[in-house]
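Accompanying notes for the structure given below.
As you look at this complex, bear in mind that one protein chain is not there, while each of the others sits in place.
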Amino acid sequence: MSHQATMDDLIAFRRDLHEHPEPAWREFYTTARIVSELETRDLDGLYVGPEIMDTDERMAVPDDAEIETWFERAREAGAREDVLDQLKGGYTGALAVVERGEGPTIALRVDIDALPITESDEDDHLPTSEGFRSQNEGFMHACGHDAHATIGLGILDAVIASDFSGTFKVFFQPSEEQVAGGKAVAESGHLDDVDYLLALHVGLDHPTGEIVCGVDGFLAVSHFLAEFTGAPAHAGAKPEEGKNANLAAAAAIQNLYGISRHSDGATRVNVGLMGGGTATNIIAEESFIEGEVRGATTELMQYMEERAHTVIESAAAMYDCDVEISVEGKAPSARSDDLLMDIVGEVSEGVEGVTSILRSDELGGSEDATYLMNRVQEQGGLAAYVGVGTDHPGGHHTRTFDVDEETIRIAIDVMAGSIEQLAAKQA
Amino acid sequence: MSHQATMDDLIAFRRDLHEHPEPAWREFYTTARIVSELETRDLDGLYVGPEIMDTDERMAVPDDAEIETWFERAREAGAREDVLDQLKGGYTGALAVVERGEGPTIALRVDIDALPITESDEDDHLPTSEGFRSQNEGFMHACGHDAHATIGLGILDAVIASDFSGTFKVFFQPSEEQVAGGKAVAESGHLDDVDYLLALHVGLDHPTGEIVCGVDGFLAVSHFLAEFTGAPAHAGAKPEEGKNANLAAAAAIQNLYGISRHSDGATRVNVGLMGGGTATNIIAEESFIEGEVRGATTELMQYMEERAHTVIESAAAMYDCDVEISVEGKAPSARSDDLLMDIVGEVSEGVEGVTSILRSDELGGSEDATYLMNRVQEQGGLAAYVGVGTDHPGGHHTRTFDVDEETIRIAIDVMAGSIEQLAAKQA
Amino acid sequence: MSHQATMDDLIAFRRDLHEHPEPAWREFYTTARIVSELETRDLDGLYVGPEIMDTDERMAVPDDAEIETWFERAREAGAREDVLDQLKGGYTGALAVVERGEGPTIALRVDIDALPITESDEDDHLPTSEGFRSQNEGFMHACGHDAHATIGLGILDAVIASDFSGTFKVFFQPSEEQVAGGKAVAESGHLDDVDYLLALHVGLDHPTGEIVCGVDGFLAVSHFLAEFTGAPAHAGAKPEEGKNANLAAAAAIQNLYGISRHSDGATRVNVGLMGGGTATNIIAEESFIEGEVRGATTELMQYMEERAHTVIESAAAMYDCDVEISVEGKAPSARSDDLLMDIVGEVSEGVEGVTSILRSDELGGSEDATYLMNRVQEQGGLAAYVGVGTDHPGGHHTRTFDVDEETIRIAIDVMAGSIEQLAAKQA
Partner (left out) sequence: MSHQATMDDLIAFRRDLHEHPEPAWREFYTTARIVSELETRDLDGLYVGPEIMDTDERMAVPDDAEIETWFERAREAGAREDVLDQLKGGYTGALAVVERGEGPTIALRVDIDALPITESDEDDHLPTSEGFRSQNEGFMHACGHDAHATIGLGILDAVIASDFSGTFKVFFQPSEEQVAGGKAVAESGHLDDVDYLLALHVGLDHPTGEIVCGVDGFLAVSHFLAEFTGAPAHAGAKPEEGKNANLAAAAAIQNLYGISRHSDGATRVNVGLMGGGTATNIIAEESFIEGEVRGATTELMQYMEERAHTVIESAAAMYDCDVEISVEGKAPSARSDDLLMDIVGEVSEGVEGVTSILRSDELGGSEDATYLMNRVQEQGGLAAYVGVGTDHPGGHHTRTFDVDEETIRIAIDVMAGSIEQLAAKQA
C-alpha cells in the first residue's frame, strides 16, 4: 500500500523545502527530502541524481568548493547520508516511475531549485511570521519551486490512488532557474518513450483559481559568459604594453546591443553582468561579461547567439585579447499542443476553486522545460505547459514572493485529473 | 637629551612596520608606533592625525565600518590607546618639528601607507624567511614606505645630533598610494613657512648605491570613480523599461579612451576597474567605472579630467542614467629645483656606499609629494624629490618586493647631510 | 460629356509618366500631365499643388536650386506653363472631385513620385526595348507610381461613367517614397468629410491576377537627419583644439543600434547614410547621419524616435559638438477595415483576370498613405490599402523593375467596382 500524503502533510513538506532553498546543482537537502518521500510510495522505478540525466550536458556547474559547501550544509540540516552519497558532485534531482498496466506513458515535470535572493524578514511576509523563512541566508524559494516539488508529490499520490492505466513518470528537475538543467534531463533517455508531457508553473501573475491551459511565448534563450584576457601594464609608465581587457569588454557590450533586429520575430540581448580590472593605474588584464540572447523561436535565438559570438570574438581581437566564451544555460522555444490544452481546460471546469480558465497566455520569459517538451514532440508525443494561478504578494524573483497554499490542492486536482483523463481517452 | 636610534633599532622599527602594513587613512598602528618613537626625541613640536592636515581635503576616505575594522586591528596589535584616540575617523600621520635657532626652515616628507597586495610566503622572500612577513593578510609594504618612515626617523635623529641651525620638520604623510593624502597635508599650513622641502623614494629600479638628485617626469594625475544608476527591468519581458547602466558604462569606457591627444605633451587615460549588474536576465540598474587621467603637466591633466567628465556625463545621458563622479585621488605635476639637486649631488659624493650619482631621472608615474612641492615653490621656496637606489628583488607593487636595508643608512646620510649643508649655506 | 480614356490611352499615359520620372516635391511634369488629363473630365472640383495640402507640413523639401532645376526640366519636356505656375516652390500633386448627388464621400489615393535609381538600359528591360526608358537619367519609376497615377485616372473615368451616387475624390499624392508628402495631404482638410478611403499598390511580390484585400503590417516610420558641427583643427599639430564631428557621429551610430528592443512589438533602426570631414589631417568640423526608426505601431516608432534623439544629442555633447536633428519623413502605422476588405474581396471575384484573392498580407515596410487612413479612421470613416499583384521582372526599387500593364485594367475594375458597390450599399 502506497503512502498518501494529506494536504497537511503536503503543506508541511512545502514549508520544509521553503526553509531549505538551494540553488542550481546544489539541491542536496531538497533531493534527499523528495527521495525520502518517494521511497514510501509504491513505485516501479526510482532514479536519483546522475541516473536522471545525461551527465555531460549539465550547464553552469559551480566549482567543487561551492558544491562541497552546500553538500555539507545539507548534511548538517539532516539530509539522509545514503541519498547524499548518490548526489555527490552536484548531480541532483529525482525521477519516480509508476507502471500500471496498459496505457500511454505520461510524464510530469516539476522543478526544485531556488534563487540567490535574500528573503524578507518582515512580519507581513508569511514564511517569516509562520516560522519557515529561509535558513540559507541569501537564498530563497522566490519562484515557487518549493510548491512545484510538493505538487509533483501530490499528483503522484493522486495518480497512484486512481484507476490510472499506463505508465506515469514524475521528473523532479534540478537547475531550472539558470536554464541549466533541462537539457541534461531531456537527453537522459527517460523522455524517449513518453507520449504526453505536462509541466506546470504557479503564479505568473495569475490569481488563485485561474488556470492557463497552455502557456506560450517561451523565448528561447542562451546564457553566455565571456572572459577576456589581455596583458597588464602600468597605465602611466607603459600604457602601450597593455592589452586592455576592459576596453575589449566595453567594445563587446556596445556592439552586442547593436546586433540587428530580425524580421522573423522578437529577439533580445542583454549583458547583465560585467566586471574587470584590479586597479585604476593598471591596464586591465582580465574582464568578463555575462549575458543572454533570446529569440521568439529557437532559430532566432541561434541567430542572436551566432552574431553575439562573432561580436565578442571581434572585440577581443580588436584589443589583442583572448576570449573564452562558455554557454552557461540554454533553452529552446516550445509550444503547447492543442489536445492537451483541451483536456486541461475540460478537467479544470470541474475542479473546485477554479474560477477562471484561459486557453493560453504569453510567458515572455524562458524556461528549460522546453527541452523536455521538444524532446517529446520530436518523437511524436504531445506536450503542454500549464499555468496554475496563485495569489502572490510580491512579484516572482522578489524577496516578498510567496504562494497561496490553496494553489497546491488546485494544481494537484487539475493535473492529476488531466492525466487520468488522458490515460482514459487513450484506452 | 634626545634618544637616538641605532641602525639596529631602525631596522627593527622598519620590520615592525613591515609586519603591520596599513592602507590609506587606516595607518593606525603605523602612526602610533611613529608617535611613540617621536615622543622620546627632543622635539619642539609634535602634531598628530588631524593636526597635520586640512581635514576637508582628504580623498578616497573609506567608509566608517572599514575604518573601524582597521582601528580595532591596530588596537589588537598593541597600538597605544592614547595615540589611537587622536586618530579616530581615519586621520592618520604625524609631524615632528625641531627648532634650533636661526636659519632656514627645512622640511622632509616621507610617506607611510601600504598596498592591498598579498605578500609572498615563499622562503626566498626575506620578510618571510626572517619572520616579519605581513600579519595583515592581503596587505603589504610593497613600495618601501616602511623604509621611508624609518629613514624619516633616522634623518630626524641625525639632524638633532648635528649642529644644524634653523627649523626642521618631518612629515610622516598618510595615503600616498592613492594620491589621496598629499593635498590635505599640503594645505595644513605647516608648509607655508618652509624654505626647502625634500622628499625621497627608495628603489624605482635604481640599485643600492645609486642616488638620483632630482626625480622628474611626475605625471599629474586624477583618479575618478563614476557610479551609474539606471533602472532595472527583465531583459526578456520588458527590456524597454530598463535604463541600462552597463551600456552607459561601456559607452563611457569606449569614449574615454577616445579623448584627443594633446599637442602640449603626454596625456594618459585608463579605466582600470569596471563592474555592474546583478543577473544575466536583468537590465543592469547599477554599474561603475574607476580610472584615472594623467598629464605631463597639471594643465594637461586638467584638460583630460574636464573632457573625461563630459564623456562620462554624456554616456549616462545617452542611456537615461544618472551618474555620480567622485575624485578619489589627485596630484599635480612638479619639478625639482637645481640648487637642491646640486647639494644632494655634492653631499652624495662623500657618502659611503654611494657608487653612482644621477642628476635626474623620469618617474613616469604619479606622486602626491608634488602637492607639497608645489605649495613650497609657490611661496618662493625650493623643493626636490630624491631617488635612493635599493636592490629590490621583485618590482614595486609586486608580492616579492623588498628593500635592501643598507639603503636606510645611505638615505639617512645623503638626506641629513644635504639638510645640514643647506642650513649651513644659508647661514 | 466627360472624356474617357481607352486602355490604349492609359497605357500611353503611363509610358509618358515612366519616361519622365520625378522625385519628391519635384513632380512638375507629372502633375502638369495629370492636370491636363483631369481638365478634360467632367469634374466638380480640381485642386492643384498647394491647394491639396497643409503647406507647412511638407517634409524633406529640397533646396531652391534643386527645385528650380527640375522645374526647368519639366518646362523643357513640354509641361504646360499655366500648370507649372501653380506648382512653384515644389508644391506638386492634384485632387479631382466628382459630386454625383446623394451618397457617401469616397476617396481614392494614388502616389506619383519616382526614385533616384538609374534605369536598366538592357534590351530585356521592356521600357528600354519599347522606347519609354527614363529620360531623366539617374531617376526611375521603380516602384510603379506611374501605373498608380494611371490607375487613378482610369478609376475616375470608370466611376464617372457608372451610376455612382455620392462624392468621389481622387488624390494624386506627391512625395511618398520619402514618406514626406502624406502628412501634408492628410492635413489639407480634404479628407475630413471622407467616409471611405481606398489606397492601392501594385506588385509587392504578388503576381498579376492576385488581389490582397487589405495590406497590413505597415511599420510606422520616422526619417531623421542629424547634422553635427564641431570645430576643425590640424590633427597633427593641434588635435586638442578640434571638436570631432566624425567621432560624435560614430558614437551616435553605435549607440543608436543599441536602443533597446521593445516587448510590445517589432522595432527597427538604421543609419542608412553617413558622411563627414574634409581631409585626413583635419579633425572633422561637420558630419551627418541620416536614418530611420520604425515600429509595428505608431507608439513603438515614437519610443524609438525619442530614444534616438536622446542618443544623438548625447553623442554630440560627448564631443562638445552641436547637432541639428530634422525629421525628413514620417508615417504612422495603420490597419485596413474589415468592411472594405470584404467588399474588395467580393468585387474581385467577378473581375476578369483575377485568379487569386488574399484576405490580407504583411507589408513589412512603410507608407504614408497611413496618414490619410488614420485621418479618415479618426473621424469615424473606414479605410483600406489594397494590393494589386503584377508580374514584375526585377524587385521593387531595382533598375529592372517594371509592371505588367494588364494590371492597370484589373486594378481599375477591382477598385472602381468596389467604389460603386460601397456607394450602392450605403444607399
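As written, the chains take the letters A, B and C, and residue 1 is the first residue of each chain.
Basically, a contact is a pair of C-beta atoms (placed from the backbone, for glycine too) under 8 Å apart; a residue touches a chain by one contact, two chains touch by 3 or more.
Since this is a predicted model, take the numbers as computed values, not measurements.
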Exercise. Out of C:78, C:138 or C:275, which touches the unshown chain?
Worked result: C:275
Exercise. Of the residues listed, C:101, C:131, C:236 or C:380, which one is in contact with the missing chain?
Worked result: C:236
Seminar exercise, completed: Of C:141, C:169, C:223 or C:262, the residue touching the omitted chain is C:223
Exercise. Which residue, A:261, A:359 or A:397, contacts the hidden chain when the whole complex is considered?
Worked result: A:261
Exercise. Tell me, which residues in chain B touch the chain that this view leaves out?
Worked result: 254-255, 257-258, 260-261, 263, 266-269, 364
Problem set entry | Positions on chain A where the hidden chain makes contact | 237-240, 242, 244, 247, 251, 254-255, 258, 260-264, 283, 303, 310-311, 313-315, 317-318, 320
For this session: By the contact definition given up top, give the residues of chain C that touch the hidden chain.
Result: 219, 221, 223, 234-237, 239, 244, 246-247, 249-251, 253-254, 257, 268-284, 287, 290-292, 294, 328-329, 364-366
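Assume only the chains that are shown with their structure count from here on.
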Seminar exercise, completed: Reported most central chain by Cα centroids is A
For this session: Would you kindly say which chain has the C-alpha centre located farthest from the C-alpha centre of chain C?
Result: B
Exercise. Using mean CA coordinates as chain centres, what's the chain A-chain B distance in Å?
Worked result: 51
For this session: Note the residues in chain B that touch 2 or more other chains, in rising order.
Result: 237-239, 244, 247, 251, 254, 283
